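Here you go, one structure.
Note that this complex is displayed minus one protein chain, with the remaining chains in position.
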Amino acid sequence: MPEELICQTNGQGLVDITASVAAIVSRSGIRDGLCTVFVTHTSASLLINENADPSARHDIESWLNRLVPENDALYTHTLEGPDDMPAHIKATLTASSLGIPVMHGRLGLGTWQGIYLWEHRHAAQRRRLLIHVGS
Amino acid sequence: MPEELICQTNGQGLVDITASVAAIVSRSGIRDGLCTVFVTHTSASLLINENADPSARHDIESWLNRLVPENDALYTHTLEGPDDMPAHIKATLTASSLGIPVMHGRLGLGTWQGIYLWEHRHAAQRRRLLIHVGS
Partner (left out) sequence: MPEELICQTNGQGLVDITASVAAIVSRSGIRDGLCTVFVTHTSASLLINENADPSARHDIESWLNRLVPENDALYTHTLEGPDDMPAHIKATLTASSLGIPVMHGRLGLGTWQGIYLWEHRHAAQRRRLLIHVGS
């Protein structure tokens, strides 16, 4: 059965969930297969990106914040706060699900790849992810 | 075997396919597993987003239309009409496939998540999706 992964966020930003996902893969006992990560929210999303230099992740966030600013006159959906509509658009442009092959019982990530939950809201949130590991 | 889902679109916009995908999951008899939705076209794409307030979806569409306008002087691929090249770019920025865990025989979507086929062309189209449900 898919496992639930709860991730407490602390405002806008990237939360490294690589170790948590890897632990679920390990617990599954599956040696060779596929791990799917899914986020059950529409104002947070998933990212696989550079895990070494934090400046790369910082620039990705700054760049997307500039592309999708708050208080854009185009927005009509404003009731849930100035960060809500940008959050939905950022989630649209990034991923809701990721499929990562499992080899020899481990995630087949490249050396410089980390898996991140991307919180797009300013307030801290309790985010629920589902992780499926199959053969 | 993956099931075919035919979706008749009616010009640019989001078509809610959540119930159709859920019905295929139900028919599959699979209790715990993974459902993959795939669109077999390059001028339509997939989106998981807010299913409650239509204004959120409206703003996502307006925003992407502004980011990827028609009649951009950059386009050289113009033979298939002014909406064709924007359609390919919008499909590039969004998803061709989605992986959604299945739990207790149901799609593991969050409360506010819907699955949408995003038609990027102006003309009505008959879109063909493939839905795979595995354990």
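Order of writing sets the chain letters: A and B. Residues in each chain are counted from 1.
Keep in mind that, in the parts below, a residue touches a chain if its C-beta (ideal position, glycine included) is under 8 Å from a C-beta of that chain, and two chains touch if they have at least 3 such contacts.
Keep in mind that this is a model prediction, so the values were computed, not measured.
Trainee: Given the contact definition stated above, which residue among A:A56, A:L79 or A:A123 touches the chain not shown here?
Mentor: For the chain that is not drawn, the touching residue is A:A56.
Trainee: Could I get the residues of chain A that touch the absent chain, sorted low to high?
Mentor: Residues of chain A in contact with the hidden chain: 32-34, 47-50, 53, 55-56, 58-60, 62-64, 66, 93-95, 98-103, 108-110, 112-113, 134-135.
Trainee: Identify the residues of chain B touching the omitted chain, counting contacts across the whole complex.
Mentor: These residues touch the chain not displayed: 1-2, 34, 36, 38, 40-42, 68, 72, 74-77, 79, 84-85, 88-89, 91-93, 95-99, 128, 130-132, 134.
Heads up, the rule we're going with is that only the chains that are shown with their structure count from here on.
Trainee: Centroid of chain A to centroid of chain B, CA atoms only: how many Å?
Mentor: Whole-Å distance between the two chain centres: 20.
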